[in-house]
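A single protein chain has been omitted from the complex, and every remaining protein chain is retained in its original position.
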Amino acid sequence: MTDVALEPVDDVEFPDDVHATSTGISNPKLAMWTYLASDCLLFGGLISTYLLYRNRPGNIPGLSGSDLRASELFNIPFTSMTSFILLMSSLTMVLAVNAVMRRDVERMRLWLVATSVLGAMFLGGQIYEFAEFVNYGLGYTSNVSASAFYTLTGLHGAHVAVGVLMLISATVYSMRRQLNAEAVETLGLYWHFVDIVWVVIFAIVYLIP
Amino acid sequence: MPRNRKATVVALISTAAILLGFWLIIRTIGQPTGKPLNTLAPFGQQAQDIQNLTIPVFAVAGVIFVLVMVAVIWMVVRFRAPDDAVEGEHEPAQTHGNTPLEIGWTIVPAVILAVLAVLNVQTLLRLDDTGENPLEVTVAGQQWWWEYRYDLDGDQTPEIVTATQMVMPAGRDVTVKIQSNDVIHSFWIPSLNGKKDAVPGRTHELVFNSDNPGIYEGQCTEFCGLSHGVMRMQVKVLPPAEYDVWIREMTKAPAQPTSAAASRGEALFVGQCARCHEVNGLTPDSTPPFTYSDEPSPDYGVEVDSSLSSKNAPNLTNFMMRQTFAGNLLALWEGDAATAVVAVPGQVPGATPDKVNIKRWLRNPQDVKPMDAENNQGMPNLNLSEDQIDDLTEYLVTLGPSTRPAA
Amino acid sequence: MAITEERPPLELTSGDLPPLEVETLGVFHRPRATHGWASWFTTVDHKKIGIMYGFASFFFLLVGGFEAILIRTQLAVPGNKLLSADLYNQVFTMHGVTMVFLVVMPLAAAFANYLLPLQIGARDVAFPRMNALSLWVWLLGAIFFNTSWFLGGGADGGWFNYAPNSGVVFSPSHGIDFYAVGLLIMGIGSTVSAVNLTVTVLNMRAPGMTLMRMPVFTWMTFIVQVLLVFALPVITVALILLTADRMFGATFFDASAGGDPFLWEHLFWIFGHPEVYIMILPSFGIASEVIPTFSRKPIFGYPFMVGSGIAIGFMGWGVWAHHMFASGMGPISVLAFSLATMFIAVPTGVKILNWMATMYGGRIRFTTAMLFSVGLVAMFTIGGLSGVTHAFAPMDTQQTDTYYIVAHFHYVLFGGALFGLFSGMYFWWPKIFGYFLNEKLGKWHFWLMILGFNLTFGPMHILGLQGMMRRTYTYTEGQGFNGWNLVATIGAYLIAVSILVFMWNVIRSYRQHRANPVNPGPDPWDARSLEWMVPSPTPEHNFDEVPVVEDFDEFWHRKYGHDEQGRPVRIAATEDVVQKGDATDVHLPSPSYWPLVLAAGLPLIGYGLIFNLWWALPGAILLIAGIYGWVLEPSTDPSAGHGHDDDHHHDGDDGDAAALEEPSGDEADTASGDEAGEGAGVASADEPEPAMASASADAEDGGSK
Partner (left out) sequence: MSATIDVDDDSPVHPGEHHDHGPSDGTYWKVFWALVVITALEVSTYFWDVWFGESSWTFAVPLLLVLMVVKFVLIASVFMHLRFDSKLLTRIFYFGLALACIVYLAALAVMNIFTDNGNPWFNDPPPAVTPSAVVTGETTGGGMGG
């Protein structure tokens, strides 16, 4: 910061506004999209790992470990439910964003809460699913396909959890002081991305045997 | 223009200097003498194929190198601002670019490379050719030594299991099937062919074919832990007749030791060493009188646990058929026998086993080669007494054809 | 920031209540200092952050160089017993990792941070606090990584750390845990920084600064950031899997349990090859600034320079398996990657030739900076050509894992990347610190270094071709490696001397400057890009007035026109076109503790993962405190700074919200400030990073771990 004399000074001329952006896209939004593009490679790597390993449980002679496969335990109707819940949360999120654009704060808060509740439900479903699998004897280290499965879905779950925390924080924040519409929109992007990733996981991991 | 002339002179001088430097290097670089791992001294067909690609590629790279260097030197001299340069005088023209030129120097390198690419592909395909009726040898790397298995009759169990020194006939394609029992290693005999990694869970093939009998040094080249740097091996290329002798000798059981010391050593071996090392027929629970078999136990080394390294140790049956041991670090024979290209080194006139080296190894193997036996990596120091070491050495030198009546 | 017009910040407090003035978390006062040692810990100024990157990575250069000296001393003679095999393995691993992740990348980041905003005419990066966060995360991660020396030994798996040798079974010490966690932490820092700088280049350009008017350095750094954005997650995946293997008992790389060691190799090199271009492109950028300046000619073929940079960055994604020619993948894969690799020589060649064409016909002043850049052109060519010889897969099966490779990558990394970075140091030193480095000592530095460098790494070509494998802790008499190894060792000591000369130069020049200050002025080299328009050292607000850009090499064109032969003719005295740096009342983001607090949590979590999970608890608390402290803190301290916290001045922060209301406000300058009432006092309105910035930082944590 320049040390500025305390007496009033003439305004410096700004031929442009320093804060405006060259592309017309706001910084946080551009940053979020860049980050999401980067995250594609993160999830791509984990999905590839799973694809590589999914047919290598331990029942192959010479390999150690349990011979259970995650795919044998899949409860498709149940996971369809949780996928549906996550899909729904995308809808509530987009409604929250639309509300904030209309400057309808009450509605926005409502939809944000709904989104976080749905997100939490999804997480609950995932925890239930994991617990069920472990009950069946498929632990994280049971075999390499299990590890790949848990790492992939677990990391996705972590993304959801972070998202839920951000949603709750945003809601609280909106009550404490001002909340930037941009923030809600950007948060929405993150949320939808998490959903999109699940769309891929659901199809590739769960439905394609 | 004097500046121009000066630049040209400097450029010519540096061209000459670079060429002289190249010539000096090229004169010596391909020489195998004293450089057993030299990559530019092929003694096998595959290495020769690679060499045939290397020479034109290096030549092209060398020419580009000289051109770029000389051009830079020329310009540095030619366009150096004079010390008395004044701003505003003799300012350079502000050229921004020249599209045809740019396109030109995009295309020319591409064309050069395209030509070389043809050679590249040809060589690649050639090296991939496994030849006709190849001899197959399975090579397994483990921390930090190499094991070779010869399955002569194709029944999936090896008749010969040996370590450190691989033997192959001259003039015949040999397919080496490279495996690993623990981490990734790389099998490399530069005189014969390029390297190929030994990756746990996989089998990789490499083809050797050499018309030149000789002993060729090799080295593990994929970092594999503590003793990677001294994980060495040899390939001995024998004339076909000698090779048959080698096979014959290697498929015979060792004879019973005759001297008392060797017999004591034999018992010690069963007690101390047989839990890791195999001598065909001996097991840790063998009881005297010991009997030998002419085939390795089919279980030997099959149950390698690739999460532990030394579940198996070198098979020592016919130990004395090798010329070096302990990962090619120590000579097993003194004098000519250490390096003779023969099937049975013990038959080289005047051959005597290098007992000093064997004792050194038994006294403390870690002293020869860093190992971590606590972590199942390598051979432990068994804290043997000098007497035990003497007895064991007497026994070890009986393991081989020198004690057998000549065939 | 730039909230788009339709969506001004919400008045969520139903209008009548004033927005809460949040005193950040009560206990802490918002840091105010902008001078003095304390300010360095809280600064969000891209220039200070850049300087800190620079000093820290130079320190690590000494560490990594010391390790290199140990390597060379051990290998000076056959059978040397200076280092045990175990220690040697740690030393070369740590050397490699240190040089790559703790020296070249952050040193390039130093230049990127300092110069990007200046070169595009911006006041700061897009997210200043996140910039500070990147620095601290990287630095603390780097320190964390090096503490392994004192906590049971460094990593010993080589810098590419092939599995399964990197598993607990084969490397039971904690070294590789530090490698995995340390790199994960630094990866977070680099990802944040890469996103930040990407947005900066795209969004923060001065008026008229179109992409094709950006200086080449900016372009190359931009490409590097994009490469980082996409390459880092790949190694993150690899490291996550490695951590799971080592710490949680998974078997991703254990072949006996179905794991595949190849997966590591692919993931590592998918990252690793873009990584080598991440290391070289900034130096290419630096050379592309230095060579035109001292040749007094514009860069030759600017669009081709930019295009080839993009091409290199792009092709870099398709060649990773050239590190695996001997690994045993199928012949078709080998063929494909071999051909792809060969052709990467084409765009790189375009660069080399364009630099030469820039020098051609120029009037070259051989300052130290120029010497290093010309050195780069020559030395990199050698390294590049040996690289092309590796690209021929059959040849590479003889070369790989020998010292021939070691020679290749030191020629490109040292002779390319590091030479470029040294060139940049001499070039921008006066801009950054306000005094010149001594040219005479600089020339000693250069000549000693290039001599030592060639003595060290030149012989390695021969050694490698004669079969000396890398990563060997010793060699024996009779392998024929003796003589050249000794030469290489002597060369390494020469390099060390040259670096001492450099350090002495810095100290001596500084002392002389203290005794007898001579300001180099804004434009000591008669240079071309915008950063030379501002005084040296750069004032905190960068530009008094953001320049309106009309041309590539804008600053040059303000000084020179040209005659009909295209020769430059002065049209304005430098003094008249540079800025005075005396602007007041420029609105800048305020310092903050939170980046440091947040970053400090990560190494603690790292120790927790490695030793005892309880230790992660304080780390997690710091992390969360950092995040929430950050979110609750307006990025601009309303009560800080320039002496007027009231809003009767229509300075930048008030003006902009209003300016944004104005669709086409070409005169968005001061007038619009009048309606600033609306945005006034709205903390988030003027911050370059509204709340969501921190939300995305959250995402970062969730995502990259």
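The chains carry the letters A, B and C, assigned in the order they are written, with residues numbered from 1 in each.
The criterion applied here is as follows: a residue touches a chain if its C-beta (ideal position, glycine included) is under 8 Å from a C-beta of that chain, and two chains touch if they have at least 3 such contacts.
This one's a predicted model, so the numbers in the text were calculated from it and none came from an experiment.
Within the whole complex, the absent chain has one touching residue among A:73, A:134, A:165 or A:196, and that is A:196.
Only one of A:68, A:95, A:123 or A:155 touches the chain withheld from this view, namely A:95. Considering the full assembly, B:202 is the residue among B:35, B:80, B:185 or B:202 that touches the omitted chain.
In the complete complex, the residue from B:46, B:120, B:162 or B:179 that touches the missing chain is B:179.
Only one of C:111, C:262, C:380 or C:630 touches the chain withheld from this view, namely C:262.
Checked against the hidden chain, the listed residues C:73, C:333 or C:579 yield one contact partner: C:333. Residues 2, 4-6, 202, 205, 207-208, 210-212, 229-230, 234, 258, 260, 262-263, 266-267, 270, 317-318, 321, 328-330, 333, 548-549, 659-660, 662-668 are the ones on subunit C that touch the missing chain.
The omitted chain makes contact with subunit A at the following residues, 15-17, 20-25, 29-30, 33-34, 36-41, 43-45, 47-48, 51-52, 54-56, 60-63, 76-77, 80, 83-84, 87-88, 90-91, 93-95, 98, 101, 185, 188-189, 192-193, 195-196, 199-200, 202-204, 207-209.
Criterion: only the chains that are shown with their structure count from here on.
Distance between chain centres (mean CA atoms), subunit A to subunit C: 29 Å.
Averaged Cα coordinates give subunit B a centre that lies 40 Å from the centre of subunit C.
Rounded to whole angstrom, the centroid-to-centroid distance between subunit A and subunit B, based on C-alpha atoms, equals 51 Å.
Residue positions of subunit B touching 2 or more other chains: there are none.
Remark: subunit C residues 84-86, 88-89, 156-158, 162, 164-165, 167, 169-172, 254-256, 260-262, 295-298, 300-304, 326-328, 331, 334-335, 338-339, 342-343, 345-347, 349-350, 352-354, 356-357, 359-366, 374, 377-378, 381-382, 385-386, 388-389, 392-402, 462, 464-476, 478-480, 526, 562, 565-570 touch subunit B in the complex. Chain contact summary for the complex, subunit C toward subunit A: residues 1-4, 6-13, 19-20, 22, 34, 122-123, 126-127, 191, 194-196, 198-199, 202-207, 209, 229-234, 236-238, 240-241, 244, 248-252, 254, 256-260, 263, 267, 539-541, 544-546, 548, 583-588, 590, 628, 631, 640-644, 649-652, 655-656, 659-660, 665, 668-670, 673, 682-684, 686, 688-693, 695-696, 698-705.
Remark: subunit A residues 1-6, 8-9, 11-28, 30-32, 34-35, 37-42, 45-46, 49, 52-53, 56-58, 60, 62-65, 100-101, 103, 105, 140-141, 143-145, 147-148, 151, 155, 158-159, 161-163, 165-166, 169-170, 173-187, 190 touch subunit C in the complex.
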